[in-house]
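I'd like to ask you about the structure that follows.
Heads up, one of the protein chains got dropped from this complex, but the rest are sitting where they should.
We just call them A, B and C in the order they show up, numbering each chain from 1.
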């Protein structure tokens, strides 16, 4: 039986668990050590450490203090790992906890982080997804169910001091260009809610003040939110510190490309079964700067898609230069408009795009001035036929059920 | 035997062919008419009308006047089509001409259009790809061959006058924000090289002066360069004028997501076999603003990928805000660096990314400040194993062959 | 432009074409020679040499003299090929003739060859399938269309004298065990309708008297009717004679596993584009007795199936011992019964199973006394939903159209 090296108690605050941390810093002590070739299991909190509840109110999504995220399990030290190596991680399996067979998806209020379509969905909303073995469905969104493409939203190795300084300088300089922006341009270190694992005393205080926030993906991987980094995948991570220091969390039962709803995918607590090995000196041998990976041979095989195009002209008709971000937003809005014709509320449609195994492709990026992005919506996840036909759409969803919404407090 | 409604003679200038045009304008007369339910064949020039030759010099890529592109076959009038309808186009088959079983890929000089990585590849280069039935390979790039994902880079219906004016205003206002930029922000109407099909006299002169250039994708589709709009796909196009006016050209034997090399995919002359039908009033019924489509059931099934990540920190270390364009560029550069370890020149690697059925995914767009993009490189297109392993890469490509390069003229 | 080494004129009898033959014999002269590495095109007749017509009568299916089949193009000599080599054949592309964009499927009368379900369909019937680019549909079977999985039903190299004698002895001994059986156990050599290619005079007469019929698959491949040997595949054939002597014919636009209707798949005239190379001594090196192959990366991707089970208890309730043939017949009959609930005639359903990309799997062969076979019916080829649901099937096909039937003549 494979050893569970890190356990978490969902009834306990993650701040009480010394094998959890929510900042990146080279001084965080290893929670445990393994050898190359070992396989082992780590349990994880959901990214909010249990703040979001399985209920029918979006108050928790509205009220969460986002400086607490993400609660990661680790770091795991790997014997013999040295800076410049590649740490090879086989994601042997990933699952939800038996006692926690559900996840959440939501939209943050624009005042509290927002999301990809925050101007269109400026207030807090939430949907709850129940897991039925390999499948999931939501009591807030009828007519749709799908197999999970289970993956960690966040995984990577500890930065060294130089990398950490690069991150902090780069992002703080960036914040300084528009410090009052809502949502902010980036998140600076913030000691008050930092959880530095086993680190104690002055060392802890110093590290908490400088530890990088976990929100963005960076050179080491981190919060990539790549849906295809799913169970069964093999990942090659850059190593920056002795022992590598691998941490993981923010598990998703499923997610669409872009994680557009930000809060987030279908977020869950769970466990990761993985095996580690090393390619000594692999960063230089292969010219690696960011992680690379091989996808899993076991993923949902939905292959019938309806594909929506978007170009880099924004909602107001304004031209942007080869801007894929704008183009993908248009593709998403086009899909939401389309789904509304079948009876979905726009919030339900947005949530489907954020949770189902939707693909987002960078289709054209050179035809000035318009980028072209495509959103691939799998048709087989719907209980009814969503393809266009000559007689027009049938309103299959009759309303009466929608995502809970919690207005901003004055 | 299906009728070929538009024929082209590759030995003749496209300007001599009245069933070809290279601008978008509602006054371009229909080249021919069909009924809903009809299937028919259109022959097409390559996008440059034969300017780029099957040889070992990039001089043509350097010297081309890009104001001549794209030479489109059409417009085809569809009886009964009215503004607000959806024109359903089944791409029944697409192929190269028997006498022209080759295509080209290249990088424009930065002074003449550039490309996605123009700062890294600032000079004109070219590779020639020979077709062997379903497959292609290049004498300029050893060790790689793949099945074609054949598709039109450019297809769509004529705009009406209001749409045309929207395009022209939007893009000329945009150009005005930085009129001296090289490459330019967008391309304004340009009468000197306009080909307005059958239009003659004053009407022609007026339309040529106002006709929209064909370079960008726009609301009607147009130059989307979506590799998945491949033969076997079904596309739903917005109709703006009576008769719809469907035109097509810029055929590609294969392309990677993004068409990053700009000149372009594997560009070819050929033919398109299609069937048309109508969804009356379909734009309003389904809330359609841009085309939507269903992909083909017959596409290359390469499913073993090596995936490269990129984040929105640019080559100089500068932070960009959730910029997928920057992130995808980093993923591409990471893949080029990786492939160079197997002996490819960087130009060869760039060309592979532009031509092979490479996927580009918008993986994360909400984790401030970094977008995350992924480039999916199919491993099965290489004659050798490109996956990482503990002993490091073997230099399989021994050099001696590279893409022709033509330096800018003083 | 690739050379077409063998041309056929569909208006001419195949017996007039010296580059065609319909028997296997080592003395048939090479029709042409190629070098390893060459690619070339061969045109082919349909397997009956044009006997079956594009009309609405099954008289031709009833009346055909099956001793004339199959008309093959070749043999092609490959320089340097010797007995014991493997001939590597890349099926670069396969297609129908531009002037012959249709094919046929039928059931032979039980008195004239029968088929897999001949006791259930004892009389001659026929359906005609029109090709629309990559797709096909039949005026005799509404509600179904699909992309072609184009392949040669018959391809292989000439036997040597010893192999030929093995075949003839084996099959004639077998016929002798029940010489009066209808349909017969096997087909003996038959000189009257033999076409021995360029062979003339006494040599021709001798070879015609001994030439093996082309009906069964044998050690060299031959009439395997493997739907997955499709365009894009790579095949490794045993070589028995100097020059190999590769012949091909019996092209199919599409076929289900088993080619259960026998007459046959969607049979067509067309052309094959192929490239040949050699693995010297490959039969011994790899222990090859029958051909092996790698499937194409480009095949129809229908992946949503309804799967029917069958066991080796026959229609009368009789037990058979691990008999996959009986089990697959039951699975086919179960599928026909099922499809009839949607309004299809049983003949239409049988034809769908014979022509569409249906899979037949050997699911269990050890659980005495019952073998278990499964028939995989792709649901995406139907215009309507054929999956079971709680309210029962809707009769989507209203009748009025069926396969022409020609009763046996007295």
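Throughout what follows, a contact is a pair of C-beta atoms (placed from the backbone, for glycine too) under 8 Å apart; a residue touches a chain by one contact, two chains touch by 3 or more.
Predicted, not measured: the structure shown is a model, and the values here were computed from it.
The chain not shown here is touched by just one of A:111, A:166, A:206 or A:380, and that residue is A:380. When the omitted chain is restored, the residue from A:10, A:32 or A:92 that touches it is A:92. Residue-wise, the contact with the chain that is not shown comes from A:275, picked out of A:53, A:275 or A:346.
Check C:4, C:137, C:166 or C:380 against the missing chain and you find that the one touching it is C:166.
Per the touch definition above, the residue from C:27, C:46, C:242 or C:259 contacting the chain not shown is C:259. Within the complete assembly, C:291 is the residue of C:142, C:291 or C:404 that touches the hidden chain. For chain C, the residues in touch with the chain missing from this view are 86, 88, 115-116, 166, 170-171, 173-174, 183-187, 215-219, 221, 223-228, 236, 257-262, 264, 277-282, 285-295, 304-311, 313, 317-319, 321-325, 328, 330-331, 334, 337-338, 340-341, 359-374, 376, 387-390, 392-393. If you put the missing chain back, the residues of chain B touching it would be 301, 303-304, 380, 385.
Against the chain not shown here, chain A presents residues 1-2, 39, 90-93, 98-99, 101, 132-135, 146-147, 231-232, 273, 275, 296-302, 380.
Please note the rule applied: only the chains that are shown with their structure count from here on.
When every chain is reduced to the mean of its CA atoms, the largest separation from chain A belongs to C.
Centroid to centroid, with C-alpha atoms defining each point, chain A and chain B lie 32 Å apart. Look at where the CA atoms of chain A average out and do the same for chain C: the two points lie 51 Å apart. In chain A, the residues touching two or more other chains are 304.
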